[in-house]
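Here the complex is missing a single protein chain, while all its other protein chains stay put.
The chains carry the letters A, B and C, assigned in the order they are written, with residues numbered from 1 in each.
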Amino acid sequence: MEEKVLSTEKKAGMLELIGKFGLTPLGAAALLTISVLPFIFRDEFVTRLLVATLMYGALAMAFDFTSGYINICNFGFCAFWGLGAYTSAIVAIRLGVSPWVGMLCGGVMSAIVGFGLGLLTIRLGGIFASCMTWFVALAMMAVTYNWVSLTKGSAGLNVPALFDTVQNAPYYYVMLAIMLLVYFVLMRITKSNMGMAFRAIGQDIEAASSSGVNPTKYKVVNFTISCAIAGLIGGFYAHFIGILTPQALGTAKTVEIMAISYIGGRGTIWGGLACAMIMVPLMEYSKGLMELRLVLYGALMIAVMIFYPKGLVGLWEAVTAFLRRSNKIWKPFRKIFSKNGAI
Amino acid sequence: MRKLSKQKMAKSILVLVLLLSMAGMMLSGCSGNDAAKSATAAAEGDKAPEAAETPKVCKVGVIGPYTGPAARSGEEIKNGILMAFEAINYKVGDYNIEFVWIDSESDAEKAARAYEQAIVKDKIDVGFMDWHSWVSVSCMDISAKYQIPHFFSFGAGDTINEKIKGDYEKYKYWVGKAWPTSSLLTQAYVETVTKAIDSKAWTPRNMKCAIYGVDNDWGRNFGAAIGKQFKDAGWTIADEAWVGLGETDFYPLLTKLKKEDVSLIAGTMSDPSSVAAFIKQTREVGLKSLIICDGLGWVGEWYGLCGTASDYVLDQIPQWTTAEAKKFKDDYTKKYGYEPGPSTAGMGYDWANFFIKVMNLTLEQYGDLSTESFRKVAEEHVIPGKVSYTGGIIHQEYKYTPESFPDPVVDQDHYIFPVIQYFEGQGKMVWPDAWKDQDIKIPDFAK
Amino acid sequence: MGEFGDILVTAVLRGGIYALMALGLSLVFGVMNIANFAHGEFYMLGAYFAYFSFTTFKLGVIPSVLIAALLAFAVGVIVERGLFYPLRKRSKKNWLMNTFLLTLGVSIILQNGAKLMWGSRYRGVTSYFGGTISVGTMQIPNDRIFAFAVACIAIAIFVLFLNKTKLGRAIRSVSMDETGASLVGVNLNMIHTLTFGLSCMLAALAGACLLPLTPAFPVMGINPLYKSWFVLILVGMGNLGASIVGGLIVGLLETISYFQFGAGWQDVISLAVIIVILLVKPNGIFGKKGVKSAAE
Partner (left out) sequence: MKVLVLLETQNACKRFGGLKAVNNVSIKVEQGQIYGLIGPNGAGKTTFLNIISGTYTPEEGKVFFNGKDVTGIKPFKVCHEGMARTYQIVRSFPNMTALENVLVGGIFGGKMSRHEARKKALEYLEFVGFPLSPDTFAYELNTMQLKRLEMARALSTNCKLLLLDEVAAGLTPGELNDITVLIRKMRDDMGITIIIVEHLMKLIMSVCDHIAVLYFGEKLAEGTPMEITEHEDVIKAYLGENYNL
């Protein structure tokens, strides 16, 4: 609203500045709203729900960074999330360092293993690469189950909390910070030359290679970044929830993230976040439906895949395009909903 | 043209569905919020005068895995609890009891979220029950945060003890485990076997024993406990084997055990399909060992799954012994169409009755069923063991003491699972002596 | 015989069923280019159908198994007609990924639908035939022999069908070259529907045969699904003959690691072996570069 007051020149300047961070004014406004949500609701449950929402959103973005760009569906994604969580927890417990350092360690550990995974999938493409990631993840989960002396196996590992306070708000802001970091980093990368390389090898690896793109390098870099993010968020999760079981590394979690990311829209980064904002609360509020809820969830997934493979982002684009074409009222807002920006 | 319009239609339908669902979500979110607000307003604004006229309500939040892989256990516990409260017509004194079913989905994070929702939105006064250890651990933090007393949860893992012992003041609101740590119960098997050997009922050909189990917290804890106890009793542990949840092919495992020629195998599995397959296959392979299989009879339909292969198997399971127990079983079967498991539905029923007793006591002592009163009754009566429940259909007496807490008191007069031996689908108690139906029988192949 | 014999017998019994499952998965991938994630759910349906025909309607073993297979075929046809067909009509873009997610959705719906309909109760039978026969030092129950025999017969009939009948040849031709096949007059839609139905039928057959071993419950399909994916990736996609060998290899691999390292590490070992094989032979052991190769 305030932007109306500003002079047009200044407005353009502001817009440019915001745009540099990969945001449209609408996105910036949404961000502002998100960041004050806990104060609006003043409700512990809503805050906790928002923490989960942001976490799923950030994970979906990191997932999309691989699947939507280099076109390899990392079917073992959550194993890296779990790996980060376990690393962070174990470092914090064994070495007694602060959970913050633990979180970083989680990110680093996942990055290292993600680097290895990238190397493993060099020669593979499509569904074979996905299966490779899946098998690696299953193996990691099996190790977590069996390395009882370190992980306590399936009995579960008690993890120290990040804050002494019992409020959810601090966690919310940590998660928000992580989410923003993830968003900006991924936006930055995908808009850079590197992002172009990712898209090129994702769309046609041979053509990319013959145009001078080193597929191995970019594949590995992509996996490393995406897994590092998963690990960092995993570290946060461990200290947020306080207990870890090897199920965290399981396929079921990956499927959840994958569904969110795909329903959101592939190759967009922000689609996953937007979808998480809708789906996670939706699933929470429809808990009363029990199994029917999951049946509907499956049906939604199928419907999106058949009728709207571009996902929510495609829907959004269609809506804005429609408005742009048809409505004069739209005109003054055109700049705000600029096409190049993200949200 | 037609195709195009069809496509458009499909798109617009999808848009509509999405928009509707979004709207629905917002509405439910907002209304939930409104309800919460009005509830607070009611709580703050008009206290005493109106309360007398409107019936008083006590909201109980019950955690359980109502959907997801462990839904079966969740369902049975829920039914057991409902039957207990039906008997009192959902009324304690002038309070109406209302339930909020908190679905844990077998996931720590989702459970914690749902629990917090129940506390903040649905304003539960008190919490009750739970199934998985890891869910208990994550929910403990929530109950500590709001100081909502949470009574009797089935999560048996040591992680819970660890946490409570680590900071008793903080976590004392997690009032007791409904299922003790494995090691407290497994001793019974060792005693049974030792007695059989002492009385020359069984002369095992060697003192070798193998431990097996499902690869989760329950199986591992159980295996570790019983393994140690058998070792202390003079056995050597020849092998340990853990199998994935849901595994139904045990040929490799059993062939291996057969080769090692152990005279006793002991372990547990938590899902009926695995248990049944395991027992059937021991016979098929021709394993010459006495089998301890904890949890074989957890679900009612077990005998239909494994048949006479279960003869001679030792299990530690409460039985439908008393007349009340049998009546409960029949009522349950009639109502829900399948036979209840004693340790899920049966114990759910008992603990619910204990909880009703606690509620009555709370009302008596403190005049209301508020969170604050529950807190007091937990600290002053339940944990010190001043109140106990003796009318149960499964156990003699449900009781805590400061020493045992958070585990219930486990011994022959309180909470104990009898050791039983199966013959044609019927469990015959062989331990403890007080309840004994018959002596332990050793199959020919294990002699 | 000795230990080696035991391992072999166990491996063959396990592997036969894996092969049956993998065959269906491989067929769908080869012909329709769909990475089916709902394959395990058809295994689950097979078990349920067999249970109901065997216990509720008191049909014999063989009719029950056959009915289960036929019903699953019908469900498969419905799923194909209702979901994949419209998607194919709409767009073939990004087909593999879209259909993969589609099957995920199908899997979620079938799993939870089964729970909604039949509850989470375990429905199983003690045994089909009862009794055992001894093979070497082992006692093998007749039910397992029966399951293995059904697997063998089904695979044999299926291979004959693919090679000797007109319809079977049409299916194979579609798997090799879709455009070519449609040029010579093969009805692609019909073949796709038939293929998916057949694949579901094979999975259901496995589920129905193993009912005495694994009772029917909603999430029972997960393990068999994993295993059949192992097989498929190990030997290469869309390679029908090889998936039979692959089933046996995975069976052997698991049995050996089971014996050598204990049950807990079984998955780690067999996964590690598969990962290594994939590294050396990215298209699977018997995979060929070219049509439907690893480099998608």
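To be clear about the criterion, a residue touches a chain if its C-beta (ideal position, glycine included) is under 8 Å from a C-beta of that chain, and two chains touch if they have at least 3 such contacts.
Just so it is clear, the structure is predicted and the values come from calculations on it, not from any experiment.
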Missing chain -> touching shown chains A
Sole touch to the unshown chain from A:Thr33, A:Ser98 or A:Gln203: residue A:Gln203
Even though one chain is not shown, chain A touches it at residues 193, 196-197, 199-200, 203-204, 206-215, 267
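Note that in this section only the chains that are shown with their structure count from here on.
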Among line, ring, star, complete and other, the chain touch graph is complete
Between the Cα centroids of chain A and chain B the separation in whole angstrom comes to 36
Between chain A and chain C, the Cα-mean centres are separated in Å by 33
Residue ranges of chain A touching at least 2 other chains are 145-146, 290-291, 294, 307
Touching at least 2 other chains, the residues of chain C are 90, 112, 115, 264, 267
The residues of chain C that touch chain A in their complex are 35, 83, 86-87, 90-91, 93-94, 96-102, 104-109, 111-113, 115-116, 226, 229-230, 233, 237, 264-265, 267-268, 271-272, 274-275, 278-279, 282-283, 294-296
Per the touch rule, the chain C residues reaching chain B in their complex are 3, 6-7, 10, 13-14, 90, 112, 115, 119-127, 132, 138-141, 144, 210, 212-215, 217, 219-220, 222-223, 254-255, 258-259, 262-264, 266-267
Residue positions on chain A within touch of chain C in the complex are 71, 73, 120, 123-128, 131-132, 134-136, 138-139, 142-143, 145-146, 205-206, 255, 258-259, 262, 290-292, 294-295, 297-302, 305-307, 309
